[in-house]
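With one protein chain withheld, the remaining protein chains of the complex are depicted in position.
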Amino acid sequence: MPYEEVKVKQPIIFKILAILSLLTFFGVWEFIVDAGIVPSTMLAAPSKVAILFVKKLTQANPDGATLGAHAWMSAKEAVTAYVLAIIVGVPLGLFMGWFKVVRGLARPIFEMIRPIPPIAWIPLCIFWFGIGIWGKVYIIWIAGIVPFTINSWVGVNMTDPALIQMARTYGATDWQIFTKICIPSALPMIFGALQISLAYCWTNLVGAELLAADKGLGFLIEMGRRLAMPEMVVLGMVCVGIGGALIGIVVDVLERRLLAGIRR
Amino acid sequence: MTPKIVCENISKFFIQKGKQRVHVLEDISLEVMNNEFLVILGPGQSGKSTLLRIIAGLETPTQGRVLKDGKEITGPGQDRGLVFQSYMLFFWRTVMGNVEIGLKLRGVEKKERRKIAQHYINLVGLEGFEKHFPHQLSGGMKQRVGIARAYANNPEIMLLDEPFGQLDAQTRMFMEKETERIWQTEKKTVIFVTNNIDEAIYLGDRIVTLKGKLPGRMDAIYDVPLPRPREHTDLEFVELRQMITDKSELVL
Partner (left out) sequence: MSNTIADEIVHHVKERQPLTIWSVLGNEYFLYCVSFISFLLIWHFIAAAGLLGLATPEATIKEMIRLMSVKLAGKNLFGHIWASSRRILIGFAIGAATGLPLGLFMALNRYVNAIVKPVFDLFKPMPPIAWISISILWFGIGEPSKVFIIVIGSFVPCVLNAYAGIRIIDPELYDVIRVLGGNRRQEIFYVSFPAALPALFAGIQISMSVAWTCVLAAELVSSRSGLGWIIIRGMKLTKPELVLGGMAVIAIVAWIFSAATSGIEKLLCPWKRGIKEL
């Protein structure tokens, strides 16, 4: 038998280094604040952030909502906009890939709007929607739609011509070719947009909430600054980071399930 | 005459995925004479590439050793040139840039190295393509660059790892002729790995066959006393081909 299970010792030094590095990071952070090297008006020690975290779980003051309420608000906005981006972006991209007329008409507008950073829409959004949820959803949606449209479009265009030819010889109509061949073969590309779009959405969500909101994690960060409470700023940043990572993991699992689904 | 290369009882194990030990080569012993064209013939997954990489010095054998001119090989060196199965051209360099890279690494002055590189580009028949990038070349042309690159470094021993494995049959036959022509022009010791019997008989002075399925083991050694250039349809060619097919589990 050529194959045989063996136990191989992994060098443990790298794990030790990684743990040491993290410990040093938090240690130095705590130390420079406690020792007053960095004034406490500019940075909060990790311990203080942790205390505030526990407090904010139940307490709405001083910014008007508990941490859970802020997080829930942000999640709601992000998910709504993300789903809307899929619902609009994917069909748009698919049609742009398939119908010449749709591509000819939609592409110039798409290319004109694309280079505008989504948060540049904030003034218009405030005017159109006020500072409620829909203005932010609009901005996040603008950010999230781009990867879905592009990937669907490219996905359709990358369909294997041999497959189309084969379907032709069996007498399939254009519409059948589109739905039965082009869309399935574009799916992996479209799934590839899930993560990219999510990152754009999350970034712009924070931007939108910093500028026009009365609730949400971005708002929490900005309130921390206005109230001169660095621990609140840091808490908001940490939550944004953890939230982004969590949604990323969920989407990653989803993507894998979906990919496994179409392989079968 | 002492042999150029001696492999003494080489065995090789790999650790895969950090937990699985694979036995790839078992007890390989062979000798290669100076200026000999030796072909190693074996099916896929028989450790051919691994054996060649051990001789090149890119891997160390788990057991046994490789001697060159009586001295043990401990690492790669300029004395052995390797032509890779999947070309491995530097896609960011032109044909000229790829061929001259070995000389550049050794600090050969620009005018000199251009001259040498040009000589080998002409030798492999790529004159006029010096400024092309690899992606602009066909498969056969890419491997010509690979051969010129190894040659330009002026090694004593050329190691070729299924160099024409990715080419279509026609280009492949043509490249075999070219290989023979180049070898006749500048004689070197050659170890040529292939999984194709016709290629082996067409090119080899001697053929070493490996048994399929891991671990790869020596099967037999054949002398090919046919005069060059050889013809695939010659009676002796066909007979030898039949003999090797009968004796090994290789089909085709």
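By letter and in written order, the chains are A and B; residue numbering begins at 1 in each of them.
As a convention for this text, a residue touches a chain if its C-beta (ideal position, glycine included) is under 8 Å from a C-beta of that chain, and two chains touch if they have at least 3 such contacts.
Owing to the predicted nature of the structure, the values given are computational and were not obtained by experimental measurement.
S.K.: From the listed residues A:Gly27, A:Gly104 or A:Gly132, report the one that touches the chain absent from this view.
M.R.: Considering the complete complex, A:Gly104 is the one touching the chain left out.
S.K.: Which residue among B:Phe84, B:Phe164 or B:Tyr222 touches the omitted chain?
M.R.: The one listed residue touching the chain not shown is B:Phe84.
S.K.: Any idea which of A:Gly27, A:Pro117 or A:Gly261 touches the chain not displayed?
M.R.: A:Pro117
S.K.: In the whole complex, what residues of chain B lie against the chain that is missing from view?
M.R.: Touch set of chain B with respect to the missing chain: 53, 56-58, 75-78, 80-82, 84, 86, 88, 90-93, 101-102, 104-106, 133-136, 149-150, 153.
S.K.: Name, in rising order, the residues on chain A that touch the hidden chain in the full complex.
M.R.: These residues touch the chain not displayed: 13-15, 17-22, 25, 41-43, 97-101, 103-109, 112-113, 115-124, 126-128, 154, 156-157, 159, 161, 164-165, 168, 174, 177-178, 202-207, 210-211, 218, 221-222, 224-225, 228, 230, 233-234, 236-237, 240-242, 244-245, 248.
Convention: only the chains that are shown with their structure count from here on.
S.K.: How many angstrom lie between the centres of chain A and chain B, each centre taken as the mean Cα position?
M.R.: Averaging C-alpha atoms per chain gives centres 50 Å apart.
S.K.: Mind pulling up the chain A residues that touch chain B in the complex?
M.R.: 1-8, 10
S.K.: Help me check something: in the complex, which residues belonging to chain B touch chain A?
M.R.: So the residues of chain B in touch with chain A come to 15, 18-24, 213-215.
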